[in-house]
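After the structure tokens below, expect a handful of questions from me.
Only one protein chain is missing from this complex, and each of the others stays in its spot.
Chain lettering (A, B, C and D) follows the sequence in which the chains are written, and residue indices restart at 1 in each chain.
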Amino acid sequence: MSNALLLNDKSRGSKPGYAPSVDESDLHTEHMVLNMGPSHPATHGTTKFILKLEGETVADVDIHIGYLHRGFEKMCESGTWAQVLPYTDRLNYSSPLCNNVGYVLAVEKLLGIEVPDRAKYIRALVCEMSRITDHFTAIGAGALELGGYTPFLYGVQAREMFYELVEELTGARLTTAFTRIGGVKHDLTSDFWEHVDAVLPEVERLMIDVDKLLTNNRIFYDRMVDVGTISQDDAISYGFTGICLRSTGVGYDVRKDYPYLIYDRLDFDVPVGHRGDNYDRYLCRVEEIRQSIRMMKQIREQMEPGPIAVDDWGVVLPPKDAVYNSIEAMIAHFKLIMEGVKVPRGEVYSYTEAGNGELGFYLVSDGSGRPYRLRIRPPCFALMSGLKKMIVGKLLADIVPTYDTINMIGGENDR
Amino acid sequence: MPTLKIDGQEIQVEKGTTILQAAQRLGIRIPTFCYHPGLSIAANCRMCLVEVAKSPKPMPACHAQCADGMEVFTNTQKVQETQKAILEFILLNHPVDCPICDQAGECVLQDNYADYSLSPSRLFTKKVHKAKAKPLGPKIILDAERCILCTRCVRFGDEITKTGELRVMSRGEHSEITTFPGKTLDNPYSLNVVDICPVGALTSIDFRFKRRVWFMSATRSVCTECARGCNIRIDSFQNKIERYVPNYNPKVNQWWICDSGRMSHTRWTANRVTEPRNTRTESSKTAISTRDVADEMAKALVTSGKASAFVLDASMPNEDAFVALRLARAVGSRLYLGGRAQNGPQDELLRLADRNANRTGISAIAGPSPLPGLAEFQKDVASGAFKTVLFIGGEHEGPDKWAKLLEKVSVIGVLADIRSDLVDIAHIVIPAAVPQMREGTVVNSHGRVQRIRQAIRLEPAGVVFPYWRILKRIATTAGLEATWNSERAIFGEIVASMPQFAEMTYDKLGDLGLPLGSNGLSDVDVDAATRNIDPSAPQYRKTNINSRMPWQH
Amino acid sequence: MLELILLSVAKVMGIVMVFVMAVAALLTWIERKQSALIQNRVGPNRASVAGLRLGGIFHLAADAVKMLTKEDFDPETDNPLMFRLAPFLAVVPVMLLFAVIPFGPGEHFLISNVGVGALFILAVSSLGVYGSTIGAWASNNNFAMLGSIRTTAQMISYEVSMGLNLVGIFMIYESVNLQDIVIEQGSLIWGWLPAWGIVLQPLAFILFMTASIAETKRAPFDLPEGESEIVGYFVEFSSMRFGLLALSEFIGIVAVGATAAVLFLGGWQIPWVQGTGGWLTVAQVGAMILKTLFVVWLQMAIRWTLPRFRYDQLMRLGWQYLLPLSLLNIFITGVVLMFVEQGRI
Amino acid sequence: MAATVRPVQRKEFKFRESSYLPEVLRGLAITTRQFWRNLVGQRDIVTLQYPEVKKRYPNRFRGRHRLMLRDDGQVRCVACMLCSTACPANCIHIVAAEHTNTSIEKFPQKFEIDLLVCIYCGFCEEACPCDAIRMDSGRHSLPTFSRSPQNIGKIDLMEIGSLSIAKQGGKNA
Partner (left out) sequence: MSQQVLDQIVKRFSDSVLSTHAHRGDETVVLHRNALVAVVQFLRDDPQMAFNFCVDITAVDLSAMPDYVGPRFEVVYHFHSLSHKHRIRLKVPLEEADLELDSLSHLYGGANWFEREVWDMFGVRFRNSPDHRRILLYEEFVGHPLRKDYPQRGYQPLIDMPTLPRPDEELPPLASEDL
């Protein structure tokens, strides 16, 4: 890979902190088998590690997922294309709007329509707000499970401010169901940007506090550095995307490499690490929050008034005024609700940068109003498949920060 | 044999074929309102206008006949504009009624607007108001505002039933469908106008507001009300039958069904037998099961031996009849063919006097010597020949007082799907499934083998069963071997043993059925089959059923 | 004799039951309240008696009722006796510590003036490990087992540096009797600087605090519990048994506070105020209590600030940093004392 | 665009960081600062004392459903079932019936929403072609001791509407 984006400094390597210095091969010990999870504080109730421990060193691990399997893809096949949308809120539940946007972009790709500029800006805006909430959750939860309850709550406090912005915009904090095939549900509220102005300094202050409590703290540093390390080659081979791939030095970001919405009009940096350890992932997340805030400011400047949905009654519900008063709009409304958007027969794979990496939707349509097959390529799934590589040989306690920095979200991993 | 081109595709058709029919054969859809394949052509809605090369004006495809060298375009900008204009015009006075209109979901107007226009109206005039919810007869309500004056209903009355109750009154935008003064729309086929009405102008009082059509699941089946065997679609919701709608079968009923057949599902839902009963033993058990009474029946049959009789229902499907015949012959019982009256109302269109669905089929299975009927049975019973009688089916045409006739019979058993006098006097009552709850085949009076299909679940579960399952239980208890496990398996055995059914299978019977003795080969002409997908007739286009409802899977 | 017994009982009741237990119980509330304030929250404030909330202090009672009424769950274990004994083994040693801690001048605020009081503290606090180790081991649970192993290793490791830290104090004050040490701390250096342990032994104070937080198994040294890793050594304990284990931790916090106050913060001494008797004694007892509470507060603040160590890092800290530094501290103290005795300073 | 990839900088740990203490003290400074700020001034506390102090929900907040009324106080809904069709959770159960007033024709004899099943997606209010159902009551679903109170019926839904700030009935309601 002769790419300028790859910044992995191989010479540094990673040094294990606790290689056994004595030959212990003649000491007959049994491995201790430990069932960690699914009901365990660090595994969010959705993962089970069957650990083979040598003392506290993980000799082998079998990762069981699926405790949050809801038959998502099967459910989607029974609703209309529009009815799938609330389900996507529950994929990555720390950044629901990213999933909303990813899903409607996929359907629009299959329909072959392009939404108006303002809708794109709004979508990008909500995506970035969601990314911020996602990263605050990941950083906070990571700190929490290392025993740092205070930075967690500061992170949550900052996240809460963004949730309130999201609530103002969409009507719900988490179950947003905000985007629509062909546009978005609402325009921005009139005083939205004023609220953003009020929130950002507060967030900045909290971020500084979190930074002071964690970043240079030796205890935190020791827990994160050279823990959960994965090499660049392994990360690519396991299909890592998002922060976890970038922490190994690959500057791959869907927003940059395959710009969707209006990301090609925004000026932002893609933070990359170079060692691929937990600390790099932590730093990348912090930096991405800053970049997202930067993008929000640019969106504010670039956004112009205009329609927020395509003008096609076959895709988007007619305006309510027209529905109440004219039979034409009423019929269009009825057809759309009863039968859903008629998506032409075909298949597409559409991908966006969600909180954890490349969130892909592979859609197959049989031409009816319902998805024939709806496959989600969750970023977490690939990360979880590589997790074994990251924790074997390390200590039991290292599972916790590693698991947290890959930010496994049961909703999208188990579907 | 003119050869013409439609949208670039070439087709050769017989003389007299219309452009619309030719296009349908090519799979090209042309929107229509007033056209119906079973009625004469009116060409008054103008929805099917297509562009024909060298013709200055668009032509109505339903009316224009194909000519040699014709070039037809169904999708040019001009056609599209025409269609939009026609729809705009038709919708001009249409009320904003979809929320309260029963047709929503199977409305041709909705479909055509969604598929061929989807643009807002440019006309802002006050809508003309006409009569709303005006009863035309005891079964039908007219909403004149919704009517688009396609005159399908008028033509139906004129051409099919030849009663001609309906007419268009007044002129221009005040035109309105109405009955002649003093007349009501009340003929044995009147509800068909509800089906053929492309919009929600004519609605059935029975089905009005009952259920949204897109919630219902559809099952293709056969009406068991008379020996005609009309094809129907059973629309059900949450395990409840909501309505029957005719299904197109060129060999049986074409597009129509009689009103009594259409409403017959109410007979089944109102009078079902859902509990086993045994009045012979003072049962100490609080609840007896179907299994208990079936075993009791088996004992009675075995002890009576030759002094027992089976009375078959002439409506029961072939599979049940087959099992019943086997069982009766093994036990040594006498067999009679009972059933409902054979002198019901009849006419030239569909209705037949024999109110039983499967007399032909049972006779075919019973073999060369015809089974004796109820008259013989009455005679034999009166002579005291039987100690045990098992009636299959609740309804048998009989004397006014079954009780008196069956006085001397010590065990009267009924496998009853429907309540009747007979069920009331029976000693042993075994509840059985109604035809909509089961699979099977019936043979109509013309010898056409057709499938009935399960539209709703067996209910109450574990209490009611199809006849053959009960008979199988009786046979097993009586010490006989019975190994069938499905209707398909029994039908396979019928096919194997009866040459008239040779090589038939459920799959080969398909939607339209096969005549007896046809070697399992299809006898449906292709042309009729293509007309089956005619989108203009609402009852035949692919039903717009919301399959999302999870309890339907 | 009877008088002595009655007096001892009174002192035990006064110090242990009134002060220690009350503070320990209160700590459960203080901890929640303090962490809440640190984290921009309000903390528990819902329990109310007759409409009075008093900042949620009644949660204490609610907790007690809850602890006492919850199901007492017995895991399937081979050693039910050990399992049941463990909470007592945990709580008794930490309570014993208060036997030698002087809360005020004279004999009345001290249960027993043991000559080797400081050594008694070291000895008894080592016993605390048995409670958690045995309890965890008897729980028949792998997570608890890991916790018990961690407890043992951690306690033993930090025991060493804790003891060594005190050596400096002993050298300076030339006594191992706590009351003597406190009295010694009443003097002033250069006429204005109180001769407190923290002044004379600043390094030892830091090391002692570190080691004793580790001894009480509190964050950032809460590895035996480590609720996000191994759930904790008391994972199988419920109701009041769990309550006792938790209580022993809180009593431990008070004990550390009191010990640190006695050894490093001048005990009951009020700086620049000499003498005893009358209201001054009351003030001195109050000072002791305030100092204890300050150290308790400090421990709480640390607990809500820092993330947790990892096992190997904890060991490294204990043996590679604390131990050498403790030795260094003794060495420096010795050198300085030598110079002082030679009159060079 | 300018630099697209930005390597994150990690600090080389010098004595100050690796000796634990200064950073620990810095952390303690932050927590102590917050402790005293909040103890004395109550300045940064974000907790909402819920039952006494209620959050002001934004206008778009999707709360419990309400049924709008006609001018004469009757329910506006005509039982078209679009809401139950659009509902991804199947939580709306309507039974339609014929109204005695022929100008109304169709009305919901039964209109029930099972709030335990509801996912508050707002599709029902979007699907309603008569502006009969809305979720702007500004009230969230309350906990109950059993399931049945969560299955709210027509009358309750109409009453929730009457408590709302928004105008009832009329053309622009």
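Heads up, the rule we're going with is that contacts are C-beta pairs under 8 Å (C-beta built on N, C-alpha and C of every residue); 3 or more make two chains touch, one makes a residue touch a chain.
Just so it is clear, the structure is predicted and the values come from calculations on it, not from any experiment.
Only one residue in the set A:103, A:252 or A:282 touches the chain that does not appear here, and it is A:252. From the options A:65, A:141, A:261 or A:336, the residue with contact to the chain not on display is A:65.
Contact with the chain that does not appear here is found for just one residue of A:90, A:118, A:342 or A:377, A:377. Touching the omitted chain from chain A are residues 1-3, 65-66, 69, 71, 73-74, 77-78, 109-110, 112, 234, 236-240, 250, 252, 257-258, 346-349, 351, 358, 360, 362, 364, 366-367, 372-373, 375, 377, 381-382, 384-386, 389, 414-415.
Everything that follows uses one rule, which is that only the chains that are shown with their structure count from here on.
Once the centre of each chain is set as its mean CA position, chain B and chain D turn out to be 47 Å apart. Taken residue by residue, chain D touches two or more other chains at 24, 27, 30-31, 46, 82, 85, 129-130, whereas all remaining positions touch fewer.
For chain B, residues that reach two or more other chains under the stated contact definition are 98-99, 104, 214, 546, 550.
Across the complex, chain C meets chain D through its residues 34, 36-42, 206, 301-302, 304-306. The touching residues of chain A, counted against chain D in their complex, run 5, 7, 79, 82-83, 85-87, 150, 157, 160, 167-172, 175, 177, 185-186, 189, 209, 212-213, 215-219, 221, 251, 256, 267, 269-274, 279-280, 283-284, 287, 317, 320, 323-324, 330, 333-334, 337-338. Against chain C, in their complex, chain D makes its touches with residues 21, 24, 27-28, 30-32, 34-35, 38-39, 44-47, 49.
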